[in-house]
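All protein chains but one are shown at their positions in the complex.
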Amino acid sequence: MVLKNIKYALKKIPQPPVTRMYPEVATELSDRFRGLQILDKSKCIGCGICANTCPNNTIRIIKAPITPGSDKKRWFPEIDIGHCLFCGLCIDQCPKGALSSGKEYTTGVIKWKHKDLLMNPDKLAREVDLEEGDEK
Amino acid sequence: MAIEFPEFIVPFLPWIRGIVGLSLVGAIFLGAMGAVWIERKLSADIQSRMGPCRVGKYGLLQLVADAIKLFTKEDLKPRNADSLLFNNATIFMMSSIFLMLVAIPVGAVFINGVEYPLAVTEMDISVLYIEAMSAITIFGIFMVAYGSNNKYSLLGAFRNFARMVGYEVPLGITVVSVAVMTGSLNIVEISQAQGMLWNIFLQPVGCFVFFVALMADMGRLPFDQNESEEELIAGWITEYCGMRFGLAFFAEYIHMILGSFLVTLLFLGGWNVPAFVSNNPILGLIAPTGFLLIKVVFVLMVIIGMRWAVPRFRIDQVVDLSWKRLFPLALLNLVWAVGLGLYLGA
Amino acid sequence: MDVRKIIESLTGTFPEAISEAVTESEIRARAYVDKEKAREVCQYLKDSLQFDHLCSVCGVDYIKRNEMEVVYHIASYDHPVVLTLKAVLPRDNPEIESIVSVYWNANWYERETYELFGILFKNHPNLKALVLPEDMMGEWPLRKDYKGFPNTTARNLV
Partner (left out) sequence: MEEQLESNEMIIHLGPQHPMQPGPFRLNLRLKGETVMGAEIELGFIHKGIEKILENKTYLQGITIVDRICYLVALTNEECFVGCAEKLLGIEPPARAQYIRVILEELTRLQSHLLGMGEFGEFIGFVSMFMYTIREREEILGLIDMVTGARVTHSYLKFGGVRDDLPAGFKEKAIPVLNKLKKAVNDFEEMFHTDRIYRERTVGVGVLTADVAKSLGVSGPALRATGVPFDIRKNEPYLVYKDLDFKVCTETAGDCFARVQVRINEIRESIYILEQCLDQLPGGPLFPEGTPYGRRTPVMRVPAGEVFHRVEDPRGEMGMYMISDGSDKPYRVKVRGPYYPTLQALPPLIIGTTVADVAAISGSMDGCTSEADR
């Protein structure tokens, strides 16, 4: 009557579990995974195409120093990842290929305060630690 | 045949029975926690996932954590629920479990040849008594249905009535057929009579019907209609939380342990194994109870395994399964037992 | 059932109701229909031309031409031709005959078009809101002149 189910269940008992302990064992990401964007300041010309192609218009172009600490400023994108879809349209539409997708999706990205979700160009270019300036 | 105790023990007998009873209550609660742990780990293995492994070594303390959570959670009551019925429903269920506990021998002790069963009381009609006490849970469910003013629990409880009434009859008949064959209603004598040959070989049909009826009596899948999550959210215990839910939750698991005790005592030969007779004192103390517990854990694993391998019946299919198929099988088994009893008796 | 034969039989039986019937491709056809005759045309399509699968009923608001359109996409389980029937309605009080009696599954489509555009479907079984709450019935959100709810979504940092 229900023997096939019971036989299938018994066959499953010795097999090792498929699940894993999440925080300890990290998820292995595919190489095309779209995490937090990486900005290459040398290529970016501040044209703002990524700003107006973003579906949730979460990108804004602001003046930011070229290299950390220098006083010469240029226009760079600033992404509000609170509204970002991580869809990658800005990465495709960039004429100079200045934006590429990184692999951070939990460590540097989850924040306590709403205002910290605003990733300024230094953080995007990974010149500054992503956690810097956050309120716990 | 009452067991004669040496006279120096007789004045202390009620005290000994009291101690055995209290330790049994504690042991049963630990056993219930063990059963819940076995269920979670076994279901995890069947579904190839990990099961609880964060609290304690292999998730052993998970049950302690659950118990603490259940007993410390706030005890809500729906606004216009009938407080008398609502508050005492799960107490009724737990009481029926403890009343059953009194008559079930949990093991035996061999002291220089004389066998003393570890049971709180030993009655001549203990099997009948156990059946009667297990029927008290219906009052508890009746109180839940009318007490918690919730349509889901009303539906769940009505399903419970249909199933319980449907399965008391084959349960009773198979128990009677075992008693007829061994010639006594005392559960200790029934298990002792199976010294050489277990009842499961004498009455295979009776054992199957008893096992299925017991599964239905306890509300274990595939007879899980009263708390089927898919249709009735949590069935008859939808409105319970905190301490009362804890009582109902443990009552179900203790009922499962006592059920597996009944199966081993009536059909799997209680604490005696065919080819084992020993008279050295230390082994005599531990061995019988050990055998009994091993058999109980095996039956428990089978009951739990059924839940994760089989879908659920619809309530009308459950009821006609009991009246149209199990009931005639039980009668057939009764006739077979009477014939066997006459043949063995003569 | 070839597209051209369908168009000829359609324009033949309803000369004054069907106008500008055109075949876009091998399996697509388009036609304007008079709004009073919409139900008879659907009935005829269903009975004699085996168009028994109603794909969808939707509304379109042409604010420049100050008129609204109810568009029926009718397909069939047997042949791949999909016919698009369009009925033009005045924008101030858009009303049309409901075709629930012909195609049972038009019920929800018409209710949805009613709550989004405000197009009244006469003798529809129960014409009330399907997806939007009752108190939004006056606003007809999908019309082009809809100013929109006050923006209460999360504040955008950017």
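Order of writing sets the labels: A, B and C. Residues in every chain begin at 1.
The rule is simple: a residue touches a chain if its C-beta (ideal position, glycine included) is under 8 Å from a C-beta of that chain, and two chains touch if they have at least 3 such contacts.
Bear in mind the structure is a predicted one, so any value in this text is a computation, not a measurement.
Asks: Counting contacts across the entire complex, name the shown chains the missing chain touches.
Replies: A, B, C
Asks: If I consider the whole complex, including the chain that's not displayed, which of B:17, B:73 or B:312 touches that chain?
Replies: Hidden-chain contact among the options goes to B:312.
Asks: In the complete complex, the non-displayed chain touches which residues of chain A?
Replies: 1-5, 8-9, 18, 30-34, 53-55, 85-89, 92-93, 95, 101
Asks: Going by the touch rule given at the top, which residues of chain C touch the chain that is not shown?
Replies: Spelled out for chain C, the touching residues are 27-28, 52-56, 58, 60-61, 71, 73, 75, 77, 80, 82, 84, 103-105, 107-108, 116, 129-133, 141-142.
Asks: Take the complete complex as the reference. Which residues in chain B touch the chain that isn't displayed?
Replies: Touch with the absent chain occurs at residues 43, 46-49, 151-152, 155, 158, 221-222, 224-225, 228-233, 308-317.
The working rule: only the chains that are shown with their structure count from here on.
Asks: Between chain A and chain B, tell me the centre distance in angstrom, where each centre is the average of that chain's C-alpha atoms.
Replies: 55
Asks: Distance-wise, how many Å sit between the C-alpha centres of chain A and chain C, to the nearest whole number?
Replies: 43
Asks: List the centre-to-centre spacing of chain B and chain C in whole Å, with centres computed as mean CA coordinates.
Replies: One centre to the other, that is 64 Å.
Asks: Where in chain C do residues touch at least two different other chains?
Replies: none
Asks: On chain B, where are the residues touching two or more other chains?
Replies: Nothing qualifies.
Asks: Show me the residue ranges of chain A that touch chain B in the complex, using the header's touch definition.
Replies: Residue positions touching the partner: 2, 5-6, 8-10, 12-13, 15-21.
Asks: Can you tell me which positions in chain B touch chain A when the two form their complex?
Replies: Going through chain B, the ones touching chain A are 42, 44-51, 53, 305-306, 308-310.
Asks: Would you tell me which residues of chain C are touching chain A in their complex?
Replies: 154, 156-158
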